[in-house]
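Apart from one protein chain that is not included, each protein chain of the complex appears where it belongs.
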Amino acid sequence: MVGNTFGRIFRITTCGESYAGAFRKHLDIPKELFGGLIAIVDGVPPGIKLTADFIQAEMDKRRPGQSEFDTPRQERDKVYIFSGVMEDDITTGAPVGLIISNDVIEDQHIQKHKSYREVVRPGQAGYTFFKKYGQFADNIGAGRASGRETAARVAGGAVAKAVLDTMGIDVIAFITEIHGIKAGKISYETAKANYRKNEINCPDLEKAKEMMEELRRIKEEGDSAGGVVEIIARGVPAGLGEPVFDKLQATLAHALMSIGAIKGLEFGDGFEHARMKGSESNDIPYFDESGRVRFKTNHAGGILGGISNGEDLRIRVAVKPTPTISIKQETVNMYKKENVEVEFNTRNDPCVCPRIYPVCEAMVRIAILDALYIAKGYRAVSQNIDPRWDFV
Amino acid sequence: MVGNTFGRIFRITTCGESYAGAFRKHLDIPKELFGGLIAIVDGVPPGIKLTADFIQAEMDKRRPGQSEFDTPRQERDKVYIFSGVMEDDITTGAPVGLIISNDVIEDQHIQKHKSYREVVRPGQAGYTFFKKYGQFADNIGAGRASGRETAARVAGGAVAKAVLDTMGIDVIAFITEIHGIKAGKISYETAKANYRKNEINCPDLEKAKEMMEELRRIKEEGDSAGGVVEIIARGVPAGLGEPVFDKLQATLAHALMSIGAIKGLEFGDGFEHARMKGSESNDIPYFDESGRVRFKTNHAGGILGGISNGEDLRIRVAVKPTPTISIKQETVNMYKKENVEVEFNTRNDPCVCPRIYPVCEAMVRIAILDALYIAKGYRAVSQNIDPRWDFV
Amino acid sequence: MVGNTFGRIFRITTCGESYAGAFRKHLDIPKELFGGLIAIVDGVPPGIKLTADFIQAEMDKRRPGQSEFDTPRQERDKVYIFSGVMEDDITTGAPVGLIISNDVIEDQHIQKHKSYREVVRPGQAGYTFFKKYGQFADNIGAGRASGRETAARVAGGAVAKAVLDTMGIDVIAFITEIHGIKAGKISYETAKANYRKNEINCPDLEKAKEMMEELRRIKEEGDSAGGVVEIIARGVPAGLGEPVFDKLQATLAHALMSIGAIKGLEFGDGFEHARMKGSESNDIPYFDESGRVRFKTNHAGGILGGISNGEDLRIRVAVKPTPTISIKQETVNMYKKENVEVEFNTRNDPCVCPRIYPVCEAMVRIAILDALYIAKGYRAVSQNIDPRWDFV
Partner (left out) sequence: MVGNTFGRIFRITTCGESYAGAFRKHLDIPKELFGGLIAIVDGVPPGIKLTADFIQAEMDKRRPGQSEFDTPRQERDKVYIFSGVMEDDITTGAPVGLIISNDVIEDQHIQKHKSYREVVRPGQAGYTFFKKYGQFADNIGAGRASGRETAARVAGGAVAKAVLDTMGIDVIAFITEIHGIKAGKISYETAKANYRKNEINCPDLEKAKEMMEELRRIKEEGDSAGGVVEIIARGVPAGLGEPVFDKLQATLAHALMSIGAIKGLEFGDGFEHARMKGSESNDIPYFDESGRVRFKTNHAGGILGGISNGEDLRIRVAVKPTPTISIKQETVNMYKKENVEVEFNTRNDPCVCPRIYPVCEAMVRIAILDALYIAKGYRAVSQNIDPRWDFV
């Protein structure tokens, strides 16, 4: 694989897969690191307060086993700060290394996964991994294509959060639709107040009940459901994004579409624009009382001409149903080169939305901070400003 | 600006804006280049047949003034091959330089645009360009934020097409929705046969008539409309895309979302996944009679686990209505710092879809060819294959 | 080719080769552009004064035919500013496109070059281009491997100079050795005062006479000579360079070693360090009267730990003798696959040093400005400074 780094200046690089480490447990890894992940976060500014607890709080958002809608699989996901932070919990400017442990893999699961080795699980990466990596592909428990990989993104995103917090930039993601049941329009304030009040992270608390009822029904069928996650970023200054190819929506789209289960995204009114007229979709600017330019509406989702305009970024992403289901399906055995029928009995989430929302938060934070570095560097050079440390 | 290059190995870099060159016509540019654009295409393989006529044919797809739904503005958009090709029209491996002329800018338009200099046009990049580039922003005729910039992408995409043609990879884009009027489901074959048979490039020839009727009505109002463009790529081999951050859908999303007017995109069934169950959305693989793995459906749009699976890539993008309309709108005068009301009288397309589809084709071609280089390099190294020229 | 862009934020992309355009003159290029080059300079800040004359002054430094030691070949090398600058000669922030014309290619030279097509010229890129690009390689007049390509770098470097001038950063390069004849130690002030006072750009005006005498002798033999170019950058602020892999000396080395004729480089005392003790090579810091830290010596050449320390950058590069000589040499005919003996009768410089020094200046300027963007962006984020335009 050659695409395990994201970002231009603020950069995250990750490694680790669902089970490969576990297979080697007799060999050379300390027990704490079985089945673990690593994220190296580069471009972290010096002087930021960063503790393992702060990162752990983000990690815990995506940890499975928290509700009836998660996989009952246990992953401890404990984060260790390995480098880049001094004894007083302050970053030094050196790359922050994060290790995420996962020490509760049991042999029975490994054996079960091994038994599926030859058979492609519909909707999963097994087939394309065989095409790309041949017989050497880590096709046990999905390997690098497992959703588990996203835990490292959340850890890296938490570092971005620590920086963005100092600038008053807040990113939240929440569920607005599951299997066709849609929440009403949700403000930033409502989302912020409510999005962690139920097990599916939907701030429309009434609609959430319907969604949960629906999920229970689908789970009983052994099936799974898709949904929609919405992301709002408040406090993003105007000026981020680099025309013409690295427009802010382009790098954000890259960041979000790199999450496996996402099949679509839209900014602001998104596909609704196809049903609008220019006189309806144009956001009208005006000087507010403080002399700042604001917009009367936000159909654009906070981006104009590829550059943030100071309004909330609003993004929605479509999440496909979990591909692993407990229903018999036709498929292929790649080794025997024959069509087969199988029912997989692994543990999985009936809907990944409640686990994917913190990954969306993480990727948006990383992309925004990366854009900030470039925009600030560009403006600092343009205006011949040379920020210096008071100290020296 | 710092984002004017796209691609990792196969790379396009562009410059040029709508009017800046024209303002300098008394100064130092040969007349042929007034208001022109340049694309440098890097990573072009040697030995490919490439003529200006071939590129021109792609350029002519997006040239305005072709129908009643285009801006009546004339842009000649003639392409010159500047470098990288020898006398026998064969590429050498050197970067291909392309110059696109635009010699019909008339002073009256420049004067009109100048008169709008201080005023933000709602829905356009003027405001954010002021925030990013200050008073120096080229805010006349939209400058670098003008859709005109995309002509250089189409020229570059034509070079990618010349290469992909040798591999049997075909990319087409066409209109499937305008202002809420939707075409029926369109196969690759129908699209290929019909998409250039009407002025709005919609292969559903019946529905297209309704769309055109609607556009006429909206144009009379001085308003504009949004729509949806669909892209199909046939012949893409399995194995393209680099997990975990440079998945094929991530780099394609980056490529497409960098086009100014696009506000959303989806792969395969896209947002419909939010209304599906796993048992519905999983594409079932099988060995066909020739022993090749195919899929019974293509809900995924040709990508699994971030890697192409050999089926058609299917992507849909949402296009916002042209922001420049001939209706009075409120806005701000940035220089006088006051709220104003204006009606802009520039010439514009009532719907950009018929001009944006070749840009979509171009960007998808560039992204696919770039992914091909990386995937092939990766596999050539993995298998210790060293392709050599017979010649040496 | 896939390496025609240099820089991370401030970026130059070039195309064009010595003769390819010329072969196509009947085809599709305006006469002004025969045999020309293009540079697209991305990341240019808005608000910088930039005229074609300013760039031309840099171009004229490397133009051949200026002295008896240059090739008598005529290249007009006229620069056109194509984009990114408005009517008042002020940059807008859009990428600056530069076209360099070369309209004096004569058919007789093309015919002569064609006659050499099959034969590898010792010391030149012909053989490796055949291996890399096969029979399609532009092997006439060296194509993209010609020193002519560097004219585009000089044009791009002039744009960097326009920016660095506003910051008081000055880069000069000059000759300190030719065919073993070494100039004495030269201060920045002497170099600045004298380096353009003779035809070989050596500020040691006495030693320069010896060098010129030697060059005349070598030229009469039909041979050529190597030399050393020294580069000094004054006014570079402390803090540039990004450990651990993009240390300032690493990106500067990348920039300079990308110039074809350069075979070695050293920072500060360079290889002399191999003969020194730590007590001799350590530069001792002290607070000067103004309270600023300075260093008593500059053995390090202005870089410590991969980061600029505020002292002059001092770099020396070794330039190999021009490979094309008028002496019979053995070589190979690639088409006939046989060993042959040839004497090439093309016109060339007996020493490229007087033409390569402005290329060194250009590449160092580009690398420094690129490093400035990254360092300033990093510090602006670290200190939560948000440079804003007064205007908005």
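Going in written order, the chains are labelled A, B and C, and every chain counts its residues from 1.
Here is the rule we go by: a contact is a pair of C-beta atoms (placed from the backbone, for glycine too) under 8 Å apart; a residue touches a chain by one contact, two chains touch by 3 or more.
In this text the structure is predicted, and so the values were computed from the model without any measurement.
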Contact residue for the chain not shown (choose from C:18, C:56 or C:124): C:124
I'm checking contacts with the chain that's been left out. Which of C:186, C:218, C:313 or C:380 qualifies? C:218
Sites on chain A contacted by the missing partner chain, in the whole complex: 1-5, 9-11, 13-17, 20-21, 23-24, 27-30, 32-33, 36-38, 40, 42-44, 46-47, 52, 79-87, 90-97, 99, 129-138, 143-144, 334, 373, 389-392
Chain B residues that touch the omitted chain in the full complex: 8-9, 43, 45-47, 93, 163, 166-167, 237, 293, 369, 372-389, 392
Interface residues of chain C toward the undisplayed chain are 1-6, 14, 120, 122-129, 131-134, 144-145, 149, 177-180, 218, 221, 223-228, 238-239, 241-247, 249-258, 260, 262-287, 291, 293, 300-301, 304-310, 318-325, 327, 329-332, 337-339, 374-375, 378-379, 382
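Basically, only the chains that are shown with their structure count from here on.
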Could you tell me the distance, in whole angstrom, between the mean C-alpha positions of chain B and chain C? 36
Using mean C-alpha positions as chain centres, tell me how far chain A is from chain C in Å, no decimals. 44
What positions in chain B touch 2 or more of the other chains? 1-5, 14, 129, 131-134, 144
